[in-house]
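Have a look at the structure that comes next, please.
With one protein chain held back, the other chains of the complex are shown just where they sit.
A and B are the chain letters, set down in written order, and residue numbers restart from 1 in every chain.
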Amino acid sequence: MTTSEVAPEAAPSGAEPPPHTGSAATRRLGFFAAVAVALMLFFGLYISGPEVTQGEAVRLFYIHVPTIAAAYLGFFVTLVGSVIYLRTRSQFWDLLAASSAELGVLFCTFLLVSGALWGKPTWGVYWQWDPRLTSTAVLYVTYIGYLALRRMELPPEVRSRRAAILGVISFANVIVVHYSVQWWRGLHQGSTLGIDSEIGGMQYFSFFLGLIAMLLVYAWLLLHRFRVAWLSQQIEELGLARALAERRAETDNGGAF
Amino acid sequence: MHWEFVAVGYSFVFGGLALYTFFLLRRGRQLSRRVPPDRRRFLD
Partner (left out) sequence: MLRDAWLMAVKDLRIELSSRVVFSQILPFGFLILILFGFAVSPDLAVVGEARRSVLEEISPGLFWIAVFLSALMALGRAFAIEATDGNLDALRMAGIDPSGVFLGKALAVAVQLLAIELVVGLGAVVVFDVPFADPFLLAVTIVLATAGITLAGTLYAALATGLRVRDTLVPLLVLPVLAPILLGATLATRDALFDDPAVLGWSWASLLAVFGLLYLGVGMLAFGPLLEES
């Protein structure tokens, strides 16, 4: 990904717009994201050493925890976008909410997979009925449902309004699920993540680099994803306008007969 | 010890990001060609 991040220079200036979703801002952001990812790989896989109890598996933490941050940030931006859409009915916030939810689901996939791969060598199992794990799994499916609703064939405003309502109540639901699951598992055992083992300076640094890298990648992808969403919305509207015009032309002819 | 889990995890995450990025940028290019300049907002 590091090579594809920096988009080629924009097309020569003129009336023709550049045929891609890059811009000066995304190129700069993409450059920093690429550097951060490269540094993170270098420090996470090479410079930092294994941990005392977890061994090499601690390296999975450098991607696991940052993907949690990116996924939750993604879902939070969806909530913000949905609330603002319901107040202002602005297409911008609707599309931002949609784009961010997709990235949230993407990062949530990464967080579940990297977590399971960390769990196997550390706990001996891929999955534990830990409150955090369990509520994250429910959260994951919740937002997959949100994306499924967004893909439905509906008039654009109807779809946006329903998606915004779902975006708001999904977040409320996440909180309810989180607390009820915590209560459920709390009866049987304490929290079992076991991350409070000794972590040295270089390991902290790698982890911190991972956090910066993932958040930069999220921001960069969000810009591109939003632009793609905006462009497809424009195409949908253009198609609708064209169909209306054709319909009108037909009825005009019909009147002439 | 446990390098195999690290390898699978890193390839999944960064491979997945690379794939997603590739298809996203490609879709952006395809759509971009079909939208006239007067409807291009938020693109720079």
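FYI, a residue touches a chain if its C-beta (ideal position, glycine included) is under 8 Å from a C-beta of that chain, and two chains touch if they have at least 3 such contacts.
Values in this document were obtained by computation on a predicted structure and should not be read as measured data.
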### Displayed chains contacted by the hidden chain, counting the whole assembly
A
## Note on the structure
The one residue from A:Leu60, A:Leu96, A:Val177 or A:Leu209 touching the chain left out of view is A:Val177
#### Entry: Omitted-chain contact residue, chosen from A:Ile47, A:Val158, A:Met202 or A:Leu240
A:Val158
### Query
Residue-wise, where is subunit A in contact with the chain that is not depicted?
86, 138-139, 141-142, 144-145, 148-149, 152-155, 157-158, 161-162, 165-166, 169, 172-173, 176-177, 180-181, 183-184, 187
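In the analysis below, only the chains that are shown with their structure count from here on.
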### Inter-centroid spacing, subunit B versus subunit A (mean Cα positions, whole Å)
12
### Query
Any idea which subunit A residues touch subunit B in the complex?
1, 4-5, 7, 15, 17-25, 37, 41, 45, 50, 55-57, 59-60, 63-64, 67, 92, 106, 109-110, 113-114, 117-118, 120-121, 217, 221, 224-228, 230-232, 234-235, 238
### Query
Given the complex with subunit A, which residues does subunit B contribute to the contact?
1-3, 5-6, 8-10, 12-14, 16-18, 20-22, 24-25, 27-29, 31-35, 37, 39-44
